[in-house]
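The complex is shown incomplete by one protein chain, all other protein chains being positioned as in the whole.
Note that the chains are named A and B in the order they appear, and that numbering of residues resets to 1 at the start of each chain.
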Amino acid sequence: MTSQNKITEKGPFFSLLSGLPGGGKAFMGILLTAACLTLAGNLLIPEGHALHVPTYLVSLMGKYLCYALLALSVDLIWGYCGILSLGHGAFFALGGYAMGMYLMRQIGDRGVYGNAELPDFMVFLNWQELPWYWYGMDNAFVAAIMVMLVPGLLAFIFGWFAFRSRVTGVYFSIITQAMTYALLLAFFRNDMGFGGNNGLTDFKDILGFDLRADGTRAALFAGSVIALAIGYLICAFVTQSKFGRVLVAIRDAESRARFTGYRVEYYKLAVFVISAVLAGIAGAFYVPQVGIINPSEFSPANSIEVVIWVAIGGRGTLWGAVLGAVLVNWGKSYFTGAFPDLWLYMLGGLFVFSTLLLPKGIVGTAPDVKRWLQEKMSAGADAGEPKKGEA
Amino acid sequence: MKIIKKAILLLSTLTCLVLTGATLGAASELYDVTQELNTKSYSKKAKVVAKIAETGDEQAADILRALMAGDLFARKSDKIIVLAEKQPDGGYALIAPGTGAALGTAKKSDLSKVKINNRVRNAIKAALGGLDLNHPDPAKRLAAADAVFKSLDDDMLPLLEARLKTEENDKVKSAFEQTIAALYLNADVDFAAKVSALHTLKESGGPEVKSFLSRYLAELPEEEAELRSQVAEILDAVERRLSNFALVENLFQGLSLGSVLLLAAIGLAITFGVMGVINMAHGEMVMIGAYTTYVIQEICRTSFPAGLEYSLIVAIPAAFVVAGFFGVLLEKSVIRFLYGRPLETLLATWGVSLILQQFVRTIFGPTNKEVSAPSWLSGAWEVTSGLSLTYNRIAIIIFALCVLFALMLVLKKTLFGLQMRAVTQNRQMARSMGVESATVDSLTFGLGSGIAGMAGVALSQIDNVSPNLGQAYIIDSFMVVVFGGVGNLWGTLVGAGSLGIVNKFLEPYSGAVLAKILVLVAIILFIQKRPRGLFALKGRSVEG
Partner (left out) sequence: MQKLKKALGKISATVALAATAFGMTSPAMSAEDVIKVGVLHSLSGTMAISETTLKDSVLMLVDDLNKKGGLLGKKVEAVVVDPASNWPLFAEKARELIEVEKVDVVFGCWTSVSRKSVLPVFEELNSMLFYPVQYEGEESSRNVFYTGAAPNQQAIPAVEYLMSEDGGSVERWVLAGTDYVYPRTTNKILEAFLKSKGVAEEDIMINYTPFGHSDWQTIVSDIKKFGSAGKKTAVVSTINGDANVPFYKELANQGIKAEDIPVVAFSVGEEELAGLDTKPLVGHLAAWNYFMSVESEENAAFIKKWKAFIGDEKRVTNDPMEATYIGFNMWVQAVKQAGTTDIDAVRQAMYGQEVKNLTGGMAVMNTNHHLSKPVLIGEIQENGQIETVWNTDGVVKGDAWSDFIPESAKLTADWTYPFVCGGCEKPMY
C-alpha cells in the first residue's frame, strides 16, 4: 500500500485520488468534465443556441447516472467478491421509497384533497392517521438517514443469515430474487400504506425547491454526479484496500480464503451492506428525477438487467460498470423511440452477442483489442479498421 | 231491439272466433303467444316464456330453443315475431312460429333479434325443464330436474313422481328424489312427510341444497318451531359435510397448483438442474409450446373440424418437437460457447428470452389467443354431491406425473440417459469413453426445452396464451428447482407439491398475495437451513 504513508501528507481524499489506477483517474476526469459541460450547456447557454443542452437531456443523464451508481454497487459485490445478487433492485427501490415518502410529505396540503397530514392515496383509502413508519419522514435529515439505513439493515439481516449458512452461488442468486419478488408483492398491496401499484407520485418540492424548475433539475443532476463520484471513490477505496484483496480472494477461492483464517462471512456481509447502501442512495437520487416510485422497481427483471449492464461494461472493473449502465440505458432510450417495434430484438441481440463476443465486457476486452492491434502493427500488417468499435 | 242486435253481433263474432280457432288449431294460440315476445321488458318476456310452455303445444319446446339460440327475430317492417333460418346466400328464410307457414325471405338488416338475458334464459330453462322430464337423453333429464329444483314449480310434482317410478339412471333418479323432496317441503303435506323429505335432502346435500334450505328456513314462519328446528339441524349437517369437503377440495387445489409448478419446473430441472445452464428463456419455451397448441388447434379448426376434440393430444408431441427444436437451436448457437460460465448463460438467455417474446409478438400479434378446451376436459367430476373436481385440473396432475416418470425412465433406462448422466458427471471421462459430448449436450438441452413445451400445452388450458405467458412462470420454476434441490427430479416433485399445497392452505386465511409472500419468505428461510435444497446432491461435484 504505497498510499498508506501519503495519507498524512495530503489527507485521505487526495491519497485516495492518487491511489486510483489510471482508468479511475480518467473516469473521474471524464465524469466531472462531462457534468460541468452539461450543466453549463443547460444553464448558461440560452435556449435555441446550437450548444444548448435541454433540461430533458439533463434529467435523462441524471437518471443514467443513478443507474450507473446502482451498477457500481452490483459490480462491487459481483465483480470483486463473486456474490451475484439478482435482487439488488430491491435496495435501490427501498432507497427510492424512502425518498418518495419524504417528497410525499413535502406536498403537504397541496394534494387534491387538501389534507396536510395524509397523502392523497391514504385519504382516499380511508386511512384515519399516518402509519407509524411514516413518522419523521417529513424531515429531510431523517429521510436521508432512512435512505441508507433501510437498505443497509435489510442487507445486513439478509446477508447475516445467508452468509452464515454459507448459501452461495446460484442458490444465493435465487433467494435474492425471491426477496425482491416478495417485496414487490408486499409493496403492491394497498394495505401496506405505500400507495399500492400507483406508488408514490405527483411530487412538488424537494428541500423547498420546486422540482419542476430547471435549477432544481440541474442541482439534482449535480447531486447524482457527486453521488456517483463518491460512490466510485468508496468502491475504489474498498477494492484497493487490504479488505478488497481479501474480497478478491474470496471470489476466486472461497474455501481457501476461509482455511487461511479469514472469516469469509463477515467480509461478505460488510461488502454486501456497503453495496446495498450505495444502491439505496442511487434510488434516492433516481426518484425525484423520474418523478415516480412504484413496486415495479422491485421486479426481478429489473435486477437481472442491472447485472447485464455490469457484464456488458466489464465485470470487475468499476468504470466498466458505469459505462455499461449508461450505454445500455442510452440504447434503450434511443431504440424505444426510433424503432418501437424492433428494439427488443436489438436489446436482446446486444445481450447475447456481448456475452458471446465480449466475455470480459467492453472494458475488459479493450486491452485485448489494443494488444491485438499492436501485434498487427508491429507485424507490419495494416491495421485498417479497429474492430467492433468498442475501444 | 238494440240489445238483441248487440247479442247477435256478439254471438256471431264469438262463433267466428271459435271457427277460426278450430281451423287453425292450437298452433295459432302458440303463434299469438309468441307474438307477445315483442316487448323490451325482460320480465314480460320471462312471463311469455312460461305462457308458451303452458300452451302444451308440441312445437313450444322448439320455439323456446330457438329463442335461446337467438333464432327468433322481429321483422322490422311489421313487428311480427318470426323464426329465421340462415340461407347459404346470406339471407334468411322466415317461418311463422307455431304455424310453420313460410313468410318469405329477408335480409339481416330487415330483422332485429329478440334479445334475451339471464332472467329470460332461466325462465326458458325452467320451462324446458317441465317439457324435458321425459326426454330420452339422461343428461337432458338431469338438467330438467335441476331446472325444476330451481324453479320449484309444484305443478311438476305429479310428473316427477310418475317419472321416478320408471327411471333407471341412478344419477337422474337421485336428482328426481331431491327435487321431489324440495317440492314436498313447499307442498301441503303432514309433518312426517316433510321430515322424511328433509332426510332425503340431507342425503344428497350439495351446495344447492344448502342454498335451498337456508332460503327455506328464512321464509318459514315462526309458528312452526318444530319444523324450524328440524330444518336447522339438517342444514347444519349439510354445512358440516360441505366444510369437510372443503378440506379435500383445498388439498386438491394445492396438488393442482403443485402440478402446474411441477410441469413448469421439470424442464428447468434438466437445463438448470442437470446441465447448470441458468436458462432465463425457459419460460419462453413454455410459451412456444402454448402457441404450438394454438396453431395445431387452428389447423384442426379450418381443415379437420372432426379432429378438434383431440387436437390437444396431437399438440403434446408437436409442442415437444417445436420447443425442443428451438432448444437445440439455442444450444448450438449460444449456450455451446458458454459452458463452465453458468452466470453468463443467464445473461445470454435473458437476451434470447426478450427476442423470443418479441418474435412471437411480431408473428401472432400481442393479443391473447384462444385455445378452447375439448369437451372431455371441460366441466367437473362430481365425486359425490357437494364435492366436485374439475377435469382439466385432474388431467394436468396426471399429465405432470406422467411427464416426470417418463423423463425418469429416459434418464435411467435408455442409452441417451446413460450418456447424459455420464457427461454431466464427468465430461472428460465420458468423452474418452467415446461419448459425443457435444451432441449429448444439445440433445439434453433440447429435451429440457421440449418438456417445457409440453408444459405449455397444459398451461394453455388454464392461462393466457400471450407473449407474456413464460414470464409469469420463470421465477416460480426457479424457486421450485432450488427448493427441491438442484439436479434431483424427486426434489422437484416434492418441492412443487409442497409449495403448491402450502400456498393453497394459506390462501383462505391470508389472501392470495400474502400467501405468496409467506411462501417466498419460507423458501428464503428454508435455504438458510438447507443451503442446497431439500434433496441435496452429495459428493465432489457439489463444490465447483
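Here, a residue touches a chain if its C-beta (ideal position, glycine included) is under 8 Å from a C-beta of that chain, and two chains touch if they have at least 3 such contacts.
Remember, it's a predicted structure, so these values are computed and weren't measured experimentally.
Enquirer: Of the listed residues B:91, B:207, B:307 or B:531, which contacts the missing chain in the full complex?
Expert: In the full complex, the listed residue that touches the missing chain is B:207.
Enquirer: Of B:79, B:119, B:240 or B:412, which one is in contact with the hidden chain?
Expert: Checking each option in B:79, B:119, B:240 or B:412, the one touching the absent chain turns out to be B:119.
Enquirer: Just to verify: which one of A:209, A:259 or A:330 makes contact with the chain not shown?
Expert: A:330
Enquirer: In the whole complex, what residues of chain B lie against the chain that is missing from view?
Expert: Per the touch rule, chain B residues meeting the hidden chain are 41-43, 70, 115, 117-119, 121-122, 125, 207-208, 210-216, 218, 242, 246, 249-250, 253, 256-257, 260, 357-358, 361, 365-373, 378-380, 388, 390-393, 461-468, 471-472, 504, 507-508, 511-513, 516.
Enquirer: By the contact criterion defined above, which parts of chain A meet the unshown chain? Give residue numbers in ascending order.
Expert: Residues in contact with the chain left out: 22, 25-26, 29-30, 33-34, 37-38, 53-57, 59-61, 63, 112-113, 115, 121, 123-126, 185, 188-190, 196-199, 201-203, 212, 290-292, 294, 296, 330, 333-334, 336-338, 340-341, 343-344.
We take it that only the chains that are shown with their structure count from here on.
Enquirer: Averaging over Cα atoms per chain, report the distance between chain A and chain B in Å.
Expert: 47
Enquirer: For chain A, which residues are in contact with chain B within the complex?
Expert: Residues 84, 158, 161-162, 164-168, 170-171, 173-175, 177-179, 181-182, 185-186, 188-189, 255, 300-301, 304-305, 307-308, 311, 341-342, 344-345, 347-352, 355-356, 359 of chain A touch chain B in their complex.
Enquirer: With touch defined as at the start, can you tell me which chain B residues reach chain A in the complex?
Expert: Per the stated touch rule, the residues are 278, 280, 334, 337-338, 341-344, 346-348, 350-355, 357-359, 362, 471, 475, 478-479, 482, 486, 513-514, 516-517, 520-521, 523-525, 527-529, 531-533, 543.
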